[in-house]
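All protein chains but one are shown in place.
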Amino acid sequence: MKKGISNYQIGETFDHFLLIKTASKGVASNGKPFLSLLLKDTTGEIDAKLWESTPEDEGLFTPGELVKVVGEVGQFRNRAQLKIQSIRPVQPTDGVQAADFVEKAPVNKEDLMEKVTEVIFEMKNPNIQRVTRHFVKHYQEDLLTYPAAVRNHHEYVSGLAHHIVSMLNIAQQLKDLYPDINADLLYAGIILHDLGKIKELSNASSPSYTLEGKLIGHIPIMVEEIRSTAKELQIDGEEITILQHMILSHHGKAEWGSPKPPLVREAELLHQIDRIDAQMNMVNRALKKVSPGEFTERIYALDQRAFYKPSFEES
Amino acid sequence: MKKGISNYQIGETFDHFLLIKTASKGVASNGKPFLSLLLKDTTGEIDAKLWESTPEDEGLFTPGELVKVVGEVGQFRNRAQLKIQSIRPVQPTDGVQAADFVEKAPVNKEDLMEKVTEVIFEMKNPNIQRVTRHFVKHYQEDLLTYPAAVRNHHEYVSGLAHHIVSMLNIAQQLKDLYPDINADLLYAGIILHDLGKIKELSNASSPSYTLEGKLIGHIPIMVEEIRSTAKELQIDGEEITILQHMILSHHGKAEWGSPKPPLVREAELLHQIDRIDAQMNMVNRALKKVSPGEFTERIYALDQRAFYKPSFEES
Amino acid sequence: MKKGISNYQIGETFDHFLLIKTASKGVASNGKPFLSLLLKDTTGEIDAKLWESTPEDEGLFTPGELVKVVGEVGQFRNRAQLKIQSIRPVQPTDGVQAADFVEKAPVNKEDLMEKVTEVIFEMKNPNIQRVTRHFVKHYQEDLLTYPAAVRNHHEYVSGLAHHIVSMLNIAQQLKDLYPDINADLLYAGIILHDLGKIKELSNASSPSYTLEGKLIGHIPIMVEEIRSTAKELQIDGEEITILQHMILSHHGKAEWGSPKPPLVREAELLHQIDRIDAQMNMVNRALKKVSPGEFTERIYALDQRAFYKPSFEES
Amino acid sequence: MKKGISNYQIGETFDHFLLIKTASKGVASNGKPFLSLLLKDTTGEIDAKLWESTPEDEGLFTPGELVKVVGEVGQFRNRAQLKIQSIRPVQPTDGVQAADFVEKAPVNKEDLMEKVTEVIFEMKNPNIQRVTRHFVKHYQEDLLTYPAAVRNHHEYVSGLAHHIVSMLNIAQQLKDLYPDINADLLYAGIILHDLGKIKELSNASSPSYTLEGKLIGHIPIMVEEIRSTAKELQIDGEEITILQHMILSHHGKAEWGSPKPPLVREAELLHQIDRIDAQMNMVNRALKKVSPGEFTERIYALDQRAFYKPSFEES
Amino acid sequence: MKKGISNYQIGETFDHFLLIKTASKGVASNGKPFLSLLLKDTTGEIDAKLWESTPEDEGLFTPGELVKVVGEVGQFRNRAQLKIQSIRPVQPTDGVQAADFVEKAPVNKEDLMEKVTEVIFEMKNPNIQRVTRHFVKHYQEDLLTYPAAVRNHHEYVSGLAHHIVSMLNIAQQLKDLYPDINADLLYAGIILHDLGKIKELSNASSPSYTLEGKLIGHIPIMVEEIRSTAKELQIDGEEITILQHMILSHHGKAEWGSPKPPLVREAELLHQIDRIDAQMNMVNRALKKVSPGEFTERIYALDQRAFYKPSFEES
Partner (left out) sequence: MKKGISNYQIGETFDHFLLIKTASKGVASNGKPFLSLLLKDTTGEIDAKLWESTPEDEGLFTPGELVKVVGEVGQFRNRAQLKIQSIRPVQPTDGVQAADFVEKAPVNKEDLMEKVTEVIFEMKNPNIQRVTRHFVKHYQEDLLTYPAAVRNHHEYVSGLAHHIVSMLNIAQQLKDLYPDINADLLYAGIILHDLGKIKELSNASSPSYTLEGKLIGHIPIMVEEIRSTAKELQIDGEEITILQHMILSHHGKAEWGSPKPPLVREAELLHQIDRIDAQMNMVNRALKKVSPGEFTERIYALDQRAFYKPSFEES
């Protein structure tokens, strides 16, 4: 199998297929037009310039298209950059498809769904169980394909479900260690906490923010959906208020987007588990790219920290 | 007419009726029980101690009860304190009623309602108009009696409507000065922005926070109500998202409880008008209590500032 | 009439007059010298590069000069950039003048002056009136031509007077709504609050900071001028201290340049009105440049917010 | 068995044994001396006043002494206060001992030690294993009796070991979920992270800060001890630097006492696990004291939050 | 000589003269009036209660009066408190005077004046010299008697001059070490930097804030005085702007009251020298009150730090 774009060294020639993520036209310092492309496969992304581009090029090379590219991998301002020597749209005979160029969660949908179904099945509180089951059924397709975020962590197809399942696993362990925990609340909170992303983001594979996402945000969207779902199911217990509170407070602090801090034990745990899984996702993926004895690149969402991989680790 | 409790000087004897706002039992340094009361009339509040109280006293003197009190006005730790010489519950023959001891907005309900009705009538956008009218009808009684807050500003019966009407007046003037303003949005935002307080607070006359108020808060409550009302009225335009955004952002900043800052012109104006009217309410009432050449007491919600009344002002 | 530079699309050819705002020499990546120009008309500004510039070019194309330019509008790092094909200084026969290329307040000087004169005439406190009138007379020419700031809001010729008049209008309305306001103080504060800019900035049409502006700033400059003017007019009442306080505190907080926060009601109002008018000036101008359903560019002085123009607005 | 001091209601008479935690002399408003005592048993603490105390009283009633007290439980400024009617030192015939009045971790020392020994045994990296084992042996007695803090969380006898074991349990689970984790580092970091408290605090049962604790603090103390222990054991690998870094960074941020933020994956996890276990310890203990439908008292170390116990929880 | 009030231990009887600093009437928990006095001599202050005070007492015992007091030194809420047994106004035959009860700088006025005169004499820049000399002459009496602050540091008679002289000494040494320093600027800045306190505070011996002090503050007051003095002396060089800047910026940061940070080398040094001398004044005086091996009380203006006196220091 061909190696991915992230594995090329400066100076190597790339000759393979890539997916266009973004494309914009510019004018070079010599006054000639060029296309600035962001190309990707499952291993990563690379900037590319198509110098002296024609209007026809602009029509052909648009976001979402697959292309066959030949070019040399160089560097510009410390970022890898592909100097395109030739580029053409894929043809049916190339036998490649967009789905193969998009990063996906490293687990399959059936396993994800099974885990979610399992914890809902185990719930003892019927109100919490009915609301949670309703949401999972209602959003099942999107829940299984959406990313958990546009960038930073779990920002790939099925990232949302991957994040949920990973958090459920942590929650189950903590329930064993701290038996006072109300598992129904915690599991429901985990499953529901980021479902508002399905309305905040435009779609699963190349997500951007919707108007509702920009002006309201996934947290108030979901607080509202829980109430209207409860009405629809004719459920009116305090469980609904607690679930709303858990969603509302799961970012932990007002300045992080939660108008109320966690005021219920399981809300606080939801916030902590969310942080740990998001961090591990970011740190582990960054560490995978470096060798023992090296620092990772700076991770924006972790206060720009670069993490060190001890030299006594296995590479 | 008898002068109110706030107008008494240290050393004067008070002999009149007061309403018990709070009551709690304590043990004095001599080991004897006493009742610590907070008594009020429309001019203000005063602490009072009933030394060597009996269990019968505890049964009689509870929050919401009216009492006839004789006592000397003293001072303890810089707060006025009434030293009770005699106290008894009111009798029917006293001819006083609780409603006369509660502070009320300095305008009547008809005038308040008329103003609100007028601006709704003038709205041109049918979606905004229908939603706003629905809320006003649905919550009419509470809208006319609730305070705008538990403390700080407009914290009296009908304070919410008083605040709304005052803000509408400012908004109408600004609309004249900046004609680009979308008056429908701004007026609807003003009328709806604090309606969530009706669920956040327990009642109009002696409000405390409800569980929903503590765990969710009036902003998300109202964001949710606008959506469900729109569904009920089968309205689905972008107006609903904008109205939700205006409520969501009207505290201006994440750390003040708005997960999104104002991103629509009228949302920003709503925030500014809300601030101005709240500040004027606090500052004017504080300045009324002092003479020219004096500073007011520190106002908690205005960064603990004490305001100066110039000596060339009329008293 | 020719359309302004801001109205050109990428790819269009511009062939008209522009004013040079700034000019600096650079060395291109091919080692050849070039001139980097910032060109403007009343609709906006555009970067331009004159490649392979000669020493003669450097002498001709300097800030303040008018030029005839032909070039294609392109883009570099998301900013519009004019690729110059030909450029020459204007000739008398071109019949254009610099004054036509500078943005000006959308009202005339007579109207501005009339409003200011009117509110001074209405003042009842003779001390406040005399001080205010003295300043207006003394600085009349500059007051009518200076901008209110170098950037962000009212940053155009006569912006200062435009800002003052707009604030006076708001103040007059608030005086009606809150009759306790001392109108003399508020109007005087509005007229005087930014007059120190006349010493802080070098001139009205292409202002930069003076040494006094950089080391002292317009607030302490004006606090000082009020005192010395009062001495000159042999006025010594508390009004002078209050006026100084209003100027000193009008930025609202120490970290925004006011060593004292507003401690007088009218000082607080001055701060609020200043904010509202500055914000409306920024937001309205940004919204004018976009169509319904779009976001404005990020506005630096409003916490980098981009504002949304609802799609149901008229364009 | 007698009920503990925390379980008494206002007005009840207490007649039992208590341990004196602190004692100080005061002068009452009537000019007479009194003793202000803080008395405790395993259920909590209570303030007490011994009015008109004699010099003999001062000699008898000192911190660490056990006393027999009769008195009425009252309230002063919202805190329970015991009004002493009679008090005397315990006599041998009373058959009580100080150890019975001190709160202890709810697990026994053997179990704590077994867990620590087990994870050390499982370590694969000999350098990490030797250093960790050395510390555990060297400080075994104190490690098993010290609290983890003077207040807030695990602030009881054997609290440190209880905290370590609880964290080890979480770590073992996370290791299963995220197999990339270097378990040796994480376990060693957990065991060592708060050992500096043994020098920071004066003793296990009534700890106060030592001079070294006040001027240096447990983090730098432990960073230093790891280096000197490594020297003693003639170990010089990068493992030592990493272990020092984990201790140094385990408070997470400079303003929380860590001059370096976590820059190694296991350091970040150590910080997160420490937080979770400390929070669960605080929240669980606070929730135990309230009934379903109530809020706990405000928890100082959790940003003064009061936590709600849902009414559908079992009490 | 009698020992001062600060040197008494709890339980000792005081029988000597004290100066009344503040006096206020209260009502005791038994309903009887009392006088709350703050009494002082040069060693410190003590709270005192005169129980069951008469109206005559209130007339006799007012701030500024000297009294002969007998009473026992006790403690209330960790503060020393004098329980008055007898108190009477001083009589001529007592032979004591108020001046002996006020703390004064530990140097005499002639030495202070000599130092100031010396550095002015040495100045080379005639503009700086003339302005500085003018201020010193104009304010000579107040400059020699005012405190440098109401609390925290140099808060005693002649504290301002003491602070100036101490700073001049540091400045002279730094001038030797960093010869580039413009000594004229630095010395003038030191002499002038706090002169505005003379208008900010009411008087030298029992200072409170004036209205101008509260609304404008000593920094803008002095910035203004430098300009008007320069006008009066017909000096108009850049030196005046620099001197104004030095005063304006000497608190170092906007949030500490300086709208401009130091932007001239000598302005930065002025800020640093001011800090050092203020800190040394606070720390040295606090350390004088404790023995080796003890911590001082917390010093409010130094972030509430308590300083340790090493046990190997001489006491």
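Letters A, B, C, D and E mark the chains as written, and numbering starts fresh at 1 in each.
Here, a contact is a pair of C-beta atoms (placed from the backbone, for glycine too) under 8 Å apart; a residue touches a chain by one contact, two chains touch by 3 or more.
Keep in mind the model is a prediction, meaning the values are calculated, not measured.
**Q** Quick check: which displayed chains does the absent chain contact?
**A** A, C, D, E
**Q** Of the residues D:145, D:182, D:258 or D:279, which one touches the chain left out of the display?
**A** Reading the full complex, the residue touching the unseen chain is D:258.
**Q** With the missing chain put back, one of E:56, E:110 or E:180 would touch it. Which one?
**A** E:180
**Q** Tell me which stretches of chain C touch the chain missing from the display.
**A** 25-27, 29, 31, 33, 211, 214-215
**Q** Write the list of chain D residues that the hidden chain touches.
**A** These residues of chain D touch the chain that is not shown: 211-212, 214-217, 219-220, 223-224, 227-228, 231, 238, 241-242, 244-245, 248, 254-260, 263-264.
**Q** Please identify, in ascending order, the residues of chain E that touch the omitted chain?
**A** Missing-chain contacts on chain E: residues 125, 166, 169-170, 173-174, 176-178, 180, 182, 185, 237-239, 242, 261-265, 268-269, 272, 275-276, 279-280, 283-284, 287, 295, 303, 305-308, 310-313.
The rule is short, and it goes like this: only the chains that are shown with their structure count from here on.
**Q** Hey, what chains does chain C share as contacts with chain D?
**A** A, B, E
**Q** Can you tell me the C-alpha superposition angle of chain A onto chain D, nearest 5°?
**A** Best-fit rotation on C-alpha atoms: 180 degrees.
**Q** Using the touch rule from the top, work out which pair, A-C or A-B, shares more C-beta pairs.
**A** The greater number of contacts lies at A-B.
**Q** Could you put a whole-Å number on the gap between the CA centroids of chain C and chain E?
**A** Centre separation, chain C to chain E: 45 Å.
**Q** Any idea how many Å lie between the Cα centroids of chain B and chain C?
**A** One centre to the other, that is 40 Å.
**Q** Among the residues of chain E, which ones contact at least 2 other chains?
**A** Residue numbers touching two or more other chains: 29, 211, 214-215.
**Q** Go ahead and list every pair of chains that touch.
**A** The complete list of chain pairs in contact reads A-B, A-C, A-D, B-C, B-D, B-E, C-E, D-E.
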